[in-house]
Structure formats: structure tokens, C-alpha cells
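Following this message is one structure expressed as C-alpha cells.
Complex shown without one protein chain; remaining protein chains in place.
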Amino acid sequence: MADGPVQARGLRKRFGEFEAVRGIDVDVAQGEVFGFLGPNGAGKSSTMRMIACVSPRSDGTLQVLGLDPDLQGPRIRARIGVVPQQDNLDNELTVRENLEIYGRYFGLSRRHVKARAAELLEFAQLTERADDAVEPLSGGMKRRLTIARSLVNDPELLLLDEPTTGLDPQARHLLWERLYQLKRRGVTQIITTHYMDEAEQLCDRLVVMDGGLIVAEGTPAELIRRWAGREVVELRFLPERRPSVAELEPHVDRVEELPDRVLLYTSDGEAAQSAVHRAGLRPESALVRRSTLEDVFLRLTGRTLVD
Amino acid sequence: MTLADPPRLPVLVRLLPAGSYAGRSRMLLLRSATAARRTWLVILSGFAEPVFYLIAMGAGLGSLVGSLPGPDGVPISYAAFIAPGLLAASAMNGAVFDSTFNVFFKLRHSKLYDAMLATPLGPVDIALGEIGWALLRGGLYASGFLTVMAVAGLLTSPWALLALPAALLVAFAFAAVGMAATSFMRSWQDFDLVTLAVLPMFLFATTFFPLSVYPRWLQLVVECLPLFHAVELMRGLTTGVVHLGLLGHLAYFVVMALIGLAVAGRRLGALLLR
Partner (left out) sequence: MDLVGSGRVESGGRAYAPGRVHGVLLVVEHFWRWYRRNWRATAVSSVLQPLLFLLAFGVGFGSLLAAGPDGGARAAEATGGAPYLVWLAPALLAMSAVQSAAFESTYPVLSGFKWQRIYFAMTATPVSGAQVALGHLTWVGCKMLLTGGIYVVIIALFGGVASAGILGSLLAAVLAGAAVASLITAFAATREDEGTAFNAIFRFVIVPMTLFSGTFFPVDRLPGWAQPVAWISPLWHGTELARAAALGGLAPGGWALVGVHVAYLLVLLAVGVWLAMRLFTRRLAL
């Protein structure tokens, strides 16, 4: 892993008094999809901006594609693709022109960008809208165009900041499929997200960030096994019938209380549910499900990802 | 496929902060020109406003005033008096509009510059590219207006040909300062300050009447305004009253452009690369 595309040691970012990133170590391997999972304000976007060479680091070391962003910013940016959190497409240009002009910013020849734009329109399923204005496109289409644009320079490393936030489920699945195709072509991807399902779907490996620090690291399966256990029973009680944690604890590995429900972590959900029932507790509703990264996050930080 | 490395850069440019200039500002011109293909009518129409002013004020107010003393004291028609003033004012207005409202929109709303900085382009490429486009437009308007003046018989000297490059210099200086000012703006409300700077200059910097209407102390204030120097420069050239003093007006704009550019490049970098 010594010469992976991104290596950070003790990386920090301060904005005046506020420290957004408080000393993190990151190693991204060639060809993998690496995720930063965490709630808003965890420091994910600040980290991404430092890796994208548009935000100088405050402290620590950072190597992107073997180069130092502070000294070689333009050289690095020539070899990476960036999908920002909010689409910043050029509304004064058509869909096709957005790709072609953007390619020209990389110093690519007119002929090359023309051919590349045609390929990318196909990839983003926007060929039919190629000569339309950007403004009337749907949210999903704009997102696909932004991703297509980030690929115009055939990047070795792709940075995606919250790629599917605000999209409807269908558009999300289409995007995930496109990103999977890129992974199969060997493009290294770094993704930030606050959706655990997205992280589980896309990421080979991820870190959980909270308050500017990395609180856990591993594959999604490892993280779930280590921090959440196999299954969860979600119970809802009427306020006056809600039992104390002490009443529930004997039946399971661990109990988490949320404002509207109680979560029981266990290796066997069905068994735990029966045990609770036998103990004379009567929940309004009960649901047994697999543990997810959401549970990992709750365990690590005591908070939920999406409020 | 290999990506072209940024071209080798001249020594002066290497003094800029690392990565702030990739020598590709012409790609912003390409971008603006592509966008302008669909709005060329609007862009062309920018030429209309000073012409409307010239027709209305030249004929209307001219009928009230008669003639006025020109730069050398020889009387000239009111239209010949205000035409160079309008030329200078339109160079200012166009450059200021492009470098403030348009730049602010791309900086804060459409986040266009953020998108550009994700490529090898740097803040200096952006500043130069945007100012360059403002100048192309300004040059177009100035040529158009000079043509109108020629047709109306308001150009009496071959020196008037130099009014075009002079207008470009004036526009450059205003655009540089405008862009520097924009980098300090926090919201659209701050743009009232732009109006507050531009409109009084348009109305009072001897565009429509000579300096002699003011008491001496006010004359001194007006003589400090950039548009006053632009108007003097243009009026000297279009009426053919050329003297060494015009070089002083030129120097004013060279200094203004350099200061504006230095501040704009630095501030844009600080804003965009946080």
C-alpha cells in the first residue's frame, strides 16, 4: 500500500478557530473504492477538498498520486476527476459543450474532447439531450452529467462528494451502476456519503468519521461484525409501557435507546424477540433486521447518521 | 493518452503563488464565446445605450446649450462635447458590470469558478480570462460607438483612432478594480456600493457638462475620479487636442490596472482555495 494514490498522515484542516479535520491517517489503494462515512460536519468534505488540491492543508503530510498538493496542485488536478457535493455545471452552455469546454480546461485538443464528449454522453445516457440546455435537466441527469464531466480527462482517481444526495431511488440506483462500471475499469474512487446503504453498496473499504476524526476503519462487513453484531430487533413501546434498559439487557448483547424506539443487538433476532415476549414486555411493534453501518455509527458515536 | 503539461511560463509569472496560473486563460475566452453564441443579440445590444444617449442628449440638451468650449477653448457642438464622455462612460460601465455582477454570480451562485479550479486552471487564469472577455466586448462597443461618431461627423482628427486602444486601457483598469472589489462582496446588497460609485461618476465626471460649473473645491474632488481622466483622454483624442498631459491620464489607468490586478489575483485565490 506504500504507493497508493492517496496517503495522508496526521492531516489537519483549520478554519480560524474551528478545526474541521483533526489529524487523520488515510491510505487509499490502487483500484479500490474508498469511502468516508459520517454525518454532516464530520470533516468529510474538507478532507475531499484537500485531496482535490483546492484547499491547502493546515498540518500533516498528504500525497496524491505521489505528488504534494501544495506544490504540484495543477499537475495533480490534471490527473484526477472531481464530483462536488453540489452540481456546478455551466448553465450558459449546452450539455455537450459542458463536456467539451471542460475538457479544454485540461489542455486537451479540440478533436480529442469532441470524441471524448461523445463517449461520455453515451456513458451518462444523455446522448439524446446533448444539445439541450443544462437547466431543464432532472436532478439525476445533472448528476450524471457532472460525473461524466469529471471523467473527461480520463482520471486515475475520482473524487465523489455525496454523489447521490437529493436523488430519488431510481436515479440513485442508475448512478451506482455507472460507478460500478468505472470500478471495473480500474478507476480508483473516493466517495463521501452519509447514506449507509450507499457505503455498503459501493465501498470496498471505508472509514467512519465523526467530529473531524476517524473513529473506525475496515470493509463494511468487518465494521458491522466488529461493532454491531449480526441482527437487530427494533421495538416500539407506548411511552408509559416503555421498559428500562436494565429490563431488556439480560436478553441480548447490547441495548441502544432512541427517542422513538429501542434497538436490541444480538446474534439471533427471533430468539431475542421471543425472550422479550416471555418476560412479559408488550411492544407496539417489533422488527427483526440485519445490522447495518447505521448501527455501527450509532455504536461508535452514540448518534444516528441522518437526523 | 497523455495530458499536456502546463506550458513553460515566463519569469514574472513564476513569482505568483504556486499553481495559481496555468497559462490557459484563453480557454475562458473560448467558454465565454461559446456561451455568447446564444445571447449574441443581447451582447450586441449593449452598444445601443450610449448611442441612445448621444442621440437624445446631443440633440435635446444640445438645443438648450448651443455650443461649449472644447479642450483648447475653441467652441464645439454639445454632441461633440458629450460623445467622448459617453465613450469613456460606456467603457467604464461595461467593464464594471462584467467584473462585478457577472463575476459575483459565477463566484457565489453558479460556483463556476469552483468547477474550473478542479481542473489545472488557477485563479490567475480565471481573472485574466474574465477580464479579457470584458475587454473583447468593450472593444466591440467602443469601435461601434466611434463609428457612429464618425458618421455623425463628430470626429475631426486622426488622433481619434487612438481612442479605441485608450478605451480598452480604461476598460481594463475598471475591470481589474471591479473584480478586486467583487472579491470583497458578501451579498447582492453590497452591489448598491457599485452603483454608488459608478452612477455619480457617470453623472458628474464632466460627461455632460464641463468642470467649470463646479466651485474650485469640488473641481479638485472631480479631478481625482478615474472617469474624469478617461473623459479628458477621450475628449483630447476625438477633438484632436493632443498634448503631453494626456500621458498623465494614461499613467493613472496603468497604475489603477496594476493595483486592481494584484488585489484581484490574491483575493480570488484566498476565496476559492480555502
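Note that the chains are named A and B in the order they appear, and that numbering of residues resets to 1 at the start of each chain.
As a working rule, a residue touches a chain if its C-beta (ideal position, glycine included) is under 8 Å from a C-beta of that chain, and two chains touch if they have at least 3 such contacts.
These numbers come from a predicted model, not from an experiment.
Novice: The chain left out touches which of the shown chains?
Specialist: B
Novice: Who touches the missing chain here, B:L199, B:A251 or B:A270?
Specialist: Per the contact definition at the top, the residue touching the missing chain is B:L199.
Novice: Just name the one of B:A33, B:I55 or B:L161 that touches the chain not displayed here.
Specialist: B:I55
Novice: Touching the absent chain: which residues on subunit B qualify?
Specialist: Interface with the chain not displayed, on the subunit B side: 39, 41-42, 45-46, 48-49, 52-53, 55-57, 59-61, 63-66, 189, 192, 195-196, 199-200, 203-204, 208-210, 213-214.
Assume only the chains that are shown with their structure count from here on.
Novice: For subunit A versus subunit B, what separation do you get between their C-alpha means, in angstrom?
Specialist: Here subunit A and subunit B have centroids separated by 46 Å.
Novice: In their complex, what parts of subunit A are in touch with subunit B?
Specialist: 15, 49, 52-56, 70-75, 77-79, 82, 84, 86, 88-93, 97, 101-102, 104-108, 112, 150, 153-154
Novice: Applying the document's contact rule, which stretches of subunit B touch subunit A when the two form their complex?
Specialist: Residue positions touching the partner: 1, 3-6, 18-19, 22, 24, 27, 30-31, 34-35, 38-39, 110-112, 114-122, 272-274.
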